[in-house]
Every structure is written in structure tokens, then in C-alpha cells.
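One protein chain omitted, others in place.
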Amino acid sequence: MKTPEQYRESLREMRPNVHKFGELIKDVTSHPATSRVVSGHAQIYAAQHDPQYQDIVTKMSSFSGERVSRYLTLIESMEDMWANSRMKRLMFNLTGTCTGGRCVGWNSTNAMWATTWEIDKERGTKYHENLKSWLVDAQKRDISVCGALTDPKGNRTLPPHKQKDPDMNLHVVEANDKGLVVRGAKVQIAGAAASHEIFVLPGSGYKAEDTSYSVSFVTPKDAKGITIVEARHPSDMRDFEDGWDNPVKCGGITQGYVFFEDVFVPKERVFMNGEWEWTMKNIMSFITPYRSAIGGCVAGQGDLMVGASALLARANGLNEKVFSDKLNKMTINNETTFAVGIAAAARGKMHPSGVWTCDPLLANVNKIHVATLPYETKRLAQEIGGGIAETGCMPSWKDLESPEYGELVKKYMKANSSAETRVKLARLIEWLTLGSGVPGTMHGGGSPDGAGMVIRANSDLEEKIKSVRRLIQIDEEIKVEK
Amino acid sequence: MKTPEQYRESLREMRPNVHKFGELIKDVTSHPATSRVVSGHAQIYAAQHDPQYQDIVTKMSSFSGERVSRYLTLIESMEDMWANSRMKRLMFNLTGTCTGGRCVGWNSTNAMWATTWEIDKERGTKYHENLKSWLVDAQKRDISVCGALTDPKGNRTLPPHKQKDPDMNLHVVEANDKGLVVRGAKVQIAGAAASHEIFVLPGSGYKAEDTSYSVSFVTPKDAKGITIVEARHPSDMRDFEDGWDNPVKCGGITQGYVFFEDVFVPKERVFMNGEWEWTMKNIMSFITPYRSAIGGCVAGQGDLMVGASALLARANGLNEKVFSDKLNKMTINNETTFAVGIAAAARGKMHPSGVWTCDPLLANVNKIHVATLPYETKRLAQEIGGGIAETGCMPSWKDLESPEYGELVKKYMKANSSAETRVKLARLIEWLTLGSGVPGTMHGGGSPDGAGMVIRANSDLEEKIKSVRRLIQIDEEIKVEK
Amino acid sequence: MKTPEQYRESLREMRPNVHKFGELIKDVTSHPATSRVVSGHAQIYAAQHDPQYQDIVTKMSSFSGERVSRYLTLIESMEDMWANSRMKRLMFNLTGTCTGGRCVGWNSTNAMWATTWEIDKERGTKYHENLKSWLVDAQKRDISVCGALTDPKGNRTLPPHKQKDPDMNLHVVEANDKGLVVRGAKVQIAGAAASHEIFVLPGSGYKAEDTSYSVSFVTPKDAKGITIVEARHPSDMRDFEDGWDNPVKCGGITQGYVFFEDVFVPKERVFMNGEWEWTMKNIMSFITPYRSAIGGCVAGQGDLMVGASALLARANGLNEKVFSDKLNKMTINNETTFAVGIAAAARGKMHPSGVWTCDPLLANVNKIHVATLPYETKRLAQEIGGGIAETGCMPSWKDLESPEYGELVKKYMKANSSAETRVKLARLIEWLTLGSGVPGTMHGGGSPDGAGMVIRANSDLEEKIKSVRRLIQIDEEIKVEK
Partner (left out) sequence: MKTPEQYRESLREMRPNVHKFGELIKDVTSHPATSRVVSGHAQIYAAQHDPQYQDIVTKMSSFSGERVSRYLTLIESMEDMWANSRMKRLMFNLTGTCTGGRCVGWNSTNAMWATTWEIDKERGTKYHENLKSWLVDAQKRDISVCGALTDPKGNRTLPPHKQKDPDMNLHVVEANDKGLVVRGAKVQIAGAAASHEIFVLPGSGYKAEDTSYSVSFVTPKDAKGITIVEARHPSDMRDFEDGWDNPVKCGGITQGYVFFEDVFVPKERVFMNGEWEWTMKNIMSFITPYRSAIGGCVAGQGDLMVGASALLARANGLNEKVFSDKLNKMTINNETTFAVGIAAAARGKMHPSGVWTCDPLLANVNKIHVATLPYETKRLAQEIGGGIAETGCMPSWKDLESPEYGELVKKYMKANSSAETRVKLARLIEWLTLGSGVPGTMHGGGSPDGAGMVIRANSDLEEKIKSVRRLIQIDEEIKVEK
């Protein structure tokens, strides 16, 4: 398993193709726009070698029997799925935010593990073998693999083939003996800048007309024809500043727009090519564990909000017990998203290919929680922290350091702690609630309304009606207009 | 294992000591005040023999290796604890409400299993053996055992020994070679009328001054000196009426006030006598699984609300899809309380005595959910069902049957179904949300504010502060006034 | 203005036609099923003569210049509309529940005041004159007039003329020189039992095909052909009992199903007959002030929940300050529904006929609040009050009075107050939250979803989009599929 330095080195060896603010980033490990996301992911590589965390972030490979990064393993049991939630919570605790440059690829791998197994079984293809070979090798190389699901989609009411611009969803433009050529884009790809490879899956359930859009593969991030533009995020110019106005140096998340301009994919890295019949099921295989475990992310970040707001209360001169109902509400929110994910795994079952599947109803219930509860948690962090936490309404680090009037600022920013400590804590709350630490958990992995549709489909309404009929003995048939 | 009829027969053989409305109930199995609670519990006895349910409501005894009622077993694993949640959800589905005359005794047995093991280990007592002997025998007799935790308590700010009236908490008034004599009361005891025995535990954590209050035992319900008065509940006079204004015949719950006037308990049925040091821990052993699994109860009743409101919408002429967001919200509430309980078990661990313990943080988070989410679910059931469901605002069954004007009532109560069906469904929603089907899940097993205290104690605030300090590198010590 | 005794006497003089539980009620003033609703309304008659309340419940008639019941006046200004909210809040404070036997008729009168003015103006009819004559006379007689809007409606997706049974909405079956003959029903009519007359309006907006359903009039409650069956409500059998299990003697509400079997209405009491073009607007004229002022009702009942739960906390031995956040939340809920009603009046305007109209957007926002906030208030009352308040889980009054074991019950029901006081308070919370004191404010005057449609129609979305376009300078036209 790589060390953090080996990880950084390996990133530096790649062709630079990540951009932000109109410019090419020559070295993602040192450029301020990407150094934090790399540092966050580097912490995973460090944790692999740290006895305190090793059991969470690594696992014995069922291929090699060696200890490998958990992000490159199969989720083979309920316990593995729990480890997913726990690892996510841990990484948010350690980095303050998302390390999606490994976990989404992991999730994609597991989804496609089941899908390729099914396709091969029915169609006699070799996708599953391809995937296995790649994975065995990836374990050896200990690479970071981001996952790329979301297409630009264009007009949301039209399927891919009805879009004016056929590239609004990624598709195969050529296929030959050696492999495929693909065109399109995948957008909002977490941690692309910190990854070595990109795992691509179809972004929706498709119909026969969208055969060419039904494609899955893995590609080096720096393959020819791939251009990445990182999205900007709130307050991201602070990443370029000295001082603590972005107080988190050891973590950060980026969301890349990955453009594929006729990118070649060798056939042994292809996991689906045209089998649209599996795209909907594959989406479910992707989102179900994803929406289960994302509660760990939200809980992990919420833990920091609890800690930061309580400590800032103290810095303001107040015992945090004054806020104990509010802190409890935050804790309840955190634990709820974590727990529903644990339960979704517990109520899951084994797929014949050997990966564990979570309960779709509970997974999607959790998606709704993840899209709502953190907002209340953030609000409470701002409420407990006071006016300076609410919007980070304080002079900048440069002002505190001003030779002219910095002393004035420090004099009046102090309270029951130094100005520095108080300001840093308030900046952390700003970063977590209004700044670049805010992850996109509401729409990431699909919208709450999409989750609602899955809930409806899995809520067994007719079974519940049957219970009612039995309980109070109603036999009358009741028909309604569709 | 008993059949429903054997169960009923065994209840009829007991000394009548249950009262309601100022009168002694001679036969609890047929008296309208108690026949529903007996019918509800009888369904458990029926399910034991029903292949469809047997695996949920029974288990192989680890004492005898025989199949016995799950309510008389130890909870020996995470899976057993999950079965607890599932069984509760099932029984609410089948009876419409609580069957607490078995589950609380079960919960008490398991709590005292751990407590007696610890006391014996440290004090050399024989409580654990007493408990085991009783339990082995109880399995054979297949009895229903209610659990009795809650004392009247008097003035809530005073401990037992400071109360003006020393009997406000149940206590030992005499102890001798043969056993104990106890005085006091246990109140709001679910399903006492449907039970054979009563399992008594201390109602709070006590100090040395309250030694005589630290007592646990099991007693036949009809022991000399025990008088039971059943609480009335909303709309309970309908239990005495013909027709469907209480539309549920096969279930119902009662809450008994159990008075102990110098009741003798033979020593082999005593499980604690004076060991106040264990009372607080025992309370935790009681409430933790209780608060985990109660999410199953709430979910099970919520299932019926989903079914009833959707079916009533159809009876009103509306496709329930009009209400799909509301039905989804109900489902989310149901599944959340269920899931957090599953997770509390999943995050639990084994007690050295051999019973599984749940995670106290998640268990108490669930208690808060159980005290809030069902209120929203009820509101939504009333909203979907319409005006007749909101408060059951319809003529009575007698009016529908009136020879004089019943036809008029029926004419105008019909919609997209017969009047009868529509009215029954609305009455069911009334029963579930404002009537005698409403279980006391908010305060049952302790108040939400009590749960809040456990959450606070288990929320690891200092650990979270430590993560924050590490993340943004703050070393300054910050002290605040207590 | 009548005294309470004159009011009762006048009710006794009417033909008995109110039924409940299959029986005719001979004297509504003394029969236990209706005596409470009469007592509640009698308090209005008492308040008219009480200097403390006179300015709220009476007003100088703009017809006669005499002091008359406010319930028989026009709402001629913003201040009159505020008095509406305040009077409702007061009456809930005094009676514990709704006195809809006067306020809905009042609301109907004012709606039809505007509607008849408009119809007459355009059609040359004499409806407005009819209404005025009747109202002048009603002021003199100081009668209680209930309002009857809601039709049985049958299948909710079909208009009146498409129903299999044409009587599912009230309609004219014959019209001649002397007047009309009507058939159908009006249901869930608040306080019908306590009223002298019934003010009937069309229940929905109708189209040309439903001309005969577009009818409004006022009729003596005991007119030939009118049969009233009172709906049962939660725990209503307690109205027939001695003691305090229904602790409120001086108030209560009933909801009558009023059946019209070919009832004759003399032409001078007809206010609309076939003018379907005004039915939708009339509905709006009805619901707008209704939904504004109903916030006063909800606040008035919420006041009692605040008082009862705080006092019960004390009776339990707890200083209510322990619950101050919860009490504050209850207060916020109460004041919000009250305030939004005040604002709806403040943002209203004068109708050319001389009655004040409220802002439809705010009125319907309040309807949503009224359908949600009280549920939280009730939950909190139950939480503060403790287990005995949650479901009224206590022995009955008969048990407390039992010569055999009543002392035992009393001994254990006492706390920091006598058993009697504590039980009465808990019974009041039960009555308010799960019992016959619960008014139907969620669906009364229309459903929340109906309110949502009015909100949408009045939310000026295009205006808001225009502000956005201006703010960030967007000119591009954007079209979407309907």
C-alpha cells in the first residue's frame, strides 16, 4: 500500500489535464486549488499505515489475501457495508469534508461487480472478468479511483437520443476490435483531481433507443482526450490565501467537470457496452449502497459541527450546557443518518456475484434524511456559535495581521479565548456551513425527489392495505381512476 | 406452547382482581373492557402455531432446545434483537396496537438476566439462579408476563425516602426466610389484564437511602394483596358497544394500575433485594433494548395508517397518488424508527451473562423519534383521510342502523364505496390517532427528556472537540464556569 | 340581546329534530349529548351582558344603531375583522373549544353580503335586500345561526351532476312563486344543535351544468323536512357520565349531519338560486375571512394547553421552567396562527358592498398553519404533562370514587397536588388533544391541499421571476412543456 508521499508522487507523474479559473494546474499536489483535496486523500494513505485506523481503512483482499485499501475491495458482507459507513464518518472527522475521489469509485466497482456478473451470465460476455482483472491490478497499484455517474443531461425531460445535442450524455461513438471511443462528459465528479483513474457508469436507466449510451469502463484520468475543469465552490479564493480564513489545510473536496473528446478505451477495461437492459438495475445497485453509507459522511461532518460550536461557545464565555438541547438535536440528526445506513445494510442481502446489497427502502429513506437533517444541524451550529459563526462576519486574517490596525482587531475579537482561537473556530463553522467544506449531499448521487420515487416503489402499499382490510374486515373492492 | 383457547382458559382460571369503572371484571376474556386486549395477546398464541409467523414469534430455547415463545427467551444475539423489532412490528400489524402484556416482561427478564449475573458475581447471591429456574419453568408453562417498572413516584423532584408517603415507590416492608413482603404500586402496566404474571423491577436509579426500594421479583398476577385497576383510555366506552365505532375487535391495549398491599413474594422468585448500586445500571439495561425495539411498534402502527389513509382516499373517490408525498413522509417516519432500532442492535455488544445489549446512544435517539415522528404520521393520516378521518366526525353505528333515519345516513355517507366501508376506515383512523388504539409511546419506558440526558451522556462531546482541535490546529485551553 | 336563560328557553321552544345514537333528543339544552354545546354558546349570551367582554362580543348595529351581537353584524372594517380573531380566541378560552353555532353563520352572512350585492347589481335580483331584511330581523331576535357549507359530495372526482346519486350535493328540486324546495344534505355543521337557524351556501365553485346546486338561503333549524343527526366524537360517551372524566362542563362542540328532505324555503329567505357564475367567488368570500380568523380559535385552545400543561407540571412536582423551551414553542405556534390572521385582515380591502375582505394569500397560509402547528402544540402539552396526560392513562372517576378501592387509587394518583386536581388536569389535556374538545380545524372550512391551490394562485410567481431577471440581468426567454 502506498504511503502519502508515494501517492503524491504518483499524481505528479500524470499528464496535467486539470484546470480551474481558466488555467491548467501543473501540479495538483501543490497548486492551491487542488492541494487540499490531495491532502485529504493523502490522509487515507496515511491511515492505511496507522494501527489506530488500519482496520477501518484496509481489508484483506479476497483475491490476494493481502491487506489492501478497503476502497479497492468488494463489499462482501453486512459488516463490510458497516465499515463503509464507519470509514466515511472517520474520513470526514479527519479531513472535515468529503474524500469522494476514492469512495465513489469503490461504490461504482461494487455496483458493476453485480451487473457484469449478470450480463455475462446471460449474454456470455467477459465484462466480469475484465472487471476482476482490473481490480486485482488496482489493489496492487493502490490507486485512487473516482466514480463518474452524472451526465450533463441537457433538457431534463428528454432521453439522451432526443436531445438536440447527442453528447449531453456520454456515449460510444466508435467500437472496434481494440476497444471503444467515447464522447460526452461526466460532471461534478468528486475528487477527480486527487484520483488516478476514473470509473465511468451509465447515469440513468436507459431504453433501447439509448443503446450507445449504455457504457461502462475505467480509464486513466490523464488519458488522451480527457479535459477536466474543476467547479468553483463557495469561498474558494481563500484556498489561495495565507492565514486561516480557510482554516482547514488537511482536507477539501473538488468537483470536476470531466470532458471526453473521443477518448479511446481498450476493450479489457470495458464493463458494459450497449446492454441497456441492465442500466436501470445498475443505477439501483449504485445508489443503494451509496445512499446507505452517505449517512456516515453527513454524521462525520456533523460531529465536527457539534465540536466546533460547543468549543466556540466556550470561547465566547458560555458553558455549552446552555445549548444542550441544541447540541442534542445535532447529535440526533447525525446519529439518525448514520443509523439508517447501518440498518439499510443490516436489512440487505447477498447478490449471487458475492457483493452485499442494501435494503433499497431504507437506503432511500436515508437519502431524504441526508438532504434535510444536515441543514438543521448547520443552522444549529450557527446559532450556538453566535453572530460571528452565522456568516463568518469577522475581519479577514489579513486584517488581524495588519501592522496598522491588527491590534485593534485582535483586541476586540478576543473573548474567553484569544482572538485567533475564536476566529478560527468561527471560520471553521463558516467553512462547514457556508464555505468550501459544504459537500453536495442533497443532489450527490441523485435528488431527493428521485429517492422519493424509489421509496414509493418499495413501500408495499398493497400489503399495508391488506393488513387494514384484515384488521377491520373490509372486503369491498374499491376502484379509482388512474 | 399454548393455543389461543388454552391461553384464554388459563386466564379464566385465575382469581379475578382486575377492575374498571368501579367494578370487578369476573372474566377478563369475555368482559368488553378486557376482551380485546386478551384477543390481541391470543393472536400471539395463534401465531406460534402458524407456519407463516412461527419463526418470528418463537425460538429454540437455549435451555431446553425446544421451540418456545420468543417472549420467554433470552436475547442472545444481534439477530435476536432484530427479531424483537420485527415481532413488534408484526404484532402491531396484526392487532392494530400494543401487546405489551408479553413484550415488557420479556424486556424485564433480559435486563435482570444481566443484572442478576453481575450482582451474584460480586455479592455471591443466588438471584441469577432464581431467575433462570423461573424462566425455564415459564417457558414450559408458556405464560404471558407483563413487566412493571413505573412507580407512582409522587412529587417528581423527591427521591423515594423523601416522599411524604413512603409508598409512592414500591418497596420491601418485611423480609424473612421465606421471602419478602412488598407494598406500593406499579402503574400504567401494559397488558396486565392479559397476563399471568407480573415481572417487577426498580423504577429508577436509587441511592443508599432507598435500599428498600431496590427490589425485583416476579409474582402471579392474582397473588394475595394485588388489586388491579385498569386505566380508561380515549373512547373506551365504545368497547362496550355493538357495531364498528371501535372497528378493531382482535386487538386492544390496557394499562393497569397495580396495587400491592403487603404482597408476599417467595424468596426463589426474588431477583434483587436492596442492591441499590445496580439500580441505575439495571434501568439502562431495561431502557436500551426497549427504546431500540419500540421503533418497531411505531412502524407497525404507522403501516396501518398508511394503508388506512390510502384506502380511505380511494373510498372518497381519489387515487392515492394525489397524496404520494404525504404517504412517503409517513413511510419515512415508519422506517426511520424501525431502522434506528435495527442499528442500535447492530451497534450493540454481548453482555458476559449472554444477553445482547444495544447501543445506548442510538436507542435513545430512537426514543426521541418515537416521541415525535408518529405525531406527524397521524396528522398525515387524518389529512389524507379527509374530514371524517380527522376527528371521526360521523354519525354513530347506531345512527347508521336506525330504522327511522339510518337510510338517510347511509345515503349521504357513501362515496366511491359503500357507507359502511368508508365509515369503518375513518373510524380506524380515529381509533389509531385519537382513540383507544393510541399507545403511549412518548412516555412509555421513560420520557423524551430522560432520553435526552442519556444522549448527552453518550455523545462523546470531548472526542468531537478533539477532532476539531486537530483539524484546525487549536491548542489553547479554554475554561468556562460550570 | 338575549340572556343565557332566554337563549335556552328559545331552543326548548323549537321542534325537536336533533338525534344522536339512534335517538331523538327531546331537549337539547339538557340532554347530555348536546347540553355542553348549548352551555358553550350560552356563554356568548352571558358575555354580551358582561362589561368585561361586551366590547368584544357585541357591536353597534349599522342598521339600528343598537348594541347587538357581533355575530349578527357586518364586518365593516379591518378592526371588525380583528375583533373576529379576538372573539374566537376569547370563546375558546371560555369554553375550551369551538362555538361554531354562531361564527360560521356570521361568516356565511358576510360572504353572501358581498355576493348578493354583486348578483343584484348585475342581474337585478333582490337577494341583497332579502339578506338585509333577514339580518335586521335576526339582530332583533338575537338568534344563533349556524353556517352550512359542506355537502356530502360523494365521489370527490365528480361534479354534482355527474354523481350517480344527484342528492350528494344540496340542490333545488322545485321553484315556484312562494319559494324553493331543496333536497340533499349539509354535513359536519358545527353547533347545529345550539342554533336557531341554518345559513346554507353552495359548497363549491360550480359550472353551468350544476345550476340547480347553486343555492343559498336561511332556514329555521326545525323547518319541516329537516332531520339532524349529530356526529359522534372521541370519548363522547363521557358526556353521559358523572364526574370529571370529561372535565369541561361549560363548553363542547357538535357537528351535525343536516338532511334536507324536500324542505321548503320562502322566497324572501333565498339569497341565490341558480347563479352558478358567483359560486366560486362566493367560496373565496367565505373561506378568506374564515381561514384568517380560525387562527384565533387555534390560539385560544392553545392558550389552554399552555396553561394546563404548566399547571400539571407543577402538580407533578416540577417547576414549569424546566419546560420553558417547550412552552415557548407552544406560545410561538399559538401566536403565529393568531398573527397571520391579524395580518390577513390588515392586508385586506373593502368590498363595494361594505364588508371587509382579507388578503387571500395570507388567509390560506394561515389555513396551512392551522392544519399543522396545533398538532405540535398538542404533542408538547402531552410531553410536559407526562404519561397521564399523553393518553389520559388513569383510572376513571368511578374508580377514584369506588368505595372498595377508591382510596388506593387516590393515594397513588396524588403527587404535588391532590389526586383530584392532578387527574382533572390530565383529563383536560386528554380532552384537548385526544378527546371531544378537539375541533376539526384541519379540514374545517376546506382542506390544506385546497389552501395550497389558493396560495399557488396568489403567489405572483411571474412577478418574482421578473425581479430575478432584473437583479441579474437575464433576458433569455425560457419555455417549458406544460
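The chains carry the letters A, B and C, assigned in the order they are written, with residues numbered from 1 in each.
Throughout what follows, a residue touches a chain if its C-beta (ideal position, glycine included) is under 8 Å from a C-beta of that chain, and two chains touch if they have at least 3 such contacts.
Everything numeric in this text was worked out from a predicted model, so none of it was measured.
Of the listed residues C:Ile226, C:Leu304, C:Val355 or C:Leu434, the one in contact with the hidden chain in the full complex is C:Leu304. For chain A, the residues touching the absent chain in the complete assembly are 19-22, 150, 152-158, 165, 167-168, 185, 187-188, 227, 229-238, 245, 255, 257, 259, 261, 316-318, 322, 371-372, 375-376, 378-379, 382-383, 386-387, 390-396, 398-399, 401-402, 404-405, 408-409, 411-416, 430, 434-435, 438-440, 442-444, 447-449.
Remark: the residues of chain C touching the chain excluded from display are 82, 93-96, 244, 247-248, 250-251, 303-304, 306-308, 310-311, 313-315, 317-320, 324-325, 327-328, 331-332, 335-336, 338-347, 361-362, 365, 368-369, 416-418, 420-421, 424-425, 427-428, 452, 455-456, 459, 461, 464-469, 471-472, 474, 476, 478-482.
Residues of chain B that touch the chain left out of the display are 157, 325, 480-481.
We take it that only the chains that are shown with their structure count from here on.
Comparing per-chain C-alpha centres with the mean over every protein C-alpha atom, the closest match is chain B.
Rounded to whole angstrom, the centroid-to-centroid distance between chain B and chain C, based on C-alpha atoms, equals 38 Å. Separating the CA-averaged centres of chain A and chain C is a span of 52 Å. Centres computed as Cα averages put chain A at a distance of 40 Å from chain B. In chain A, the residues touching two or more other chains are 325, 480-481.
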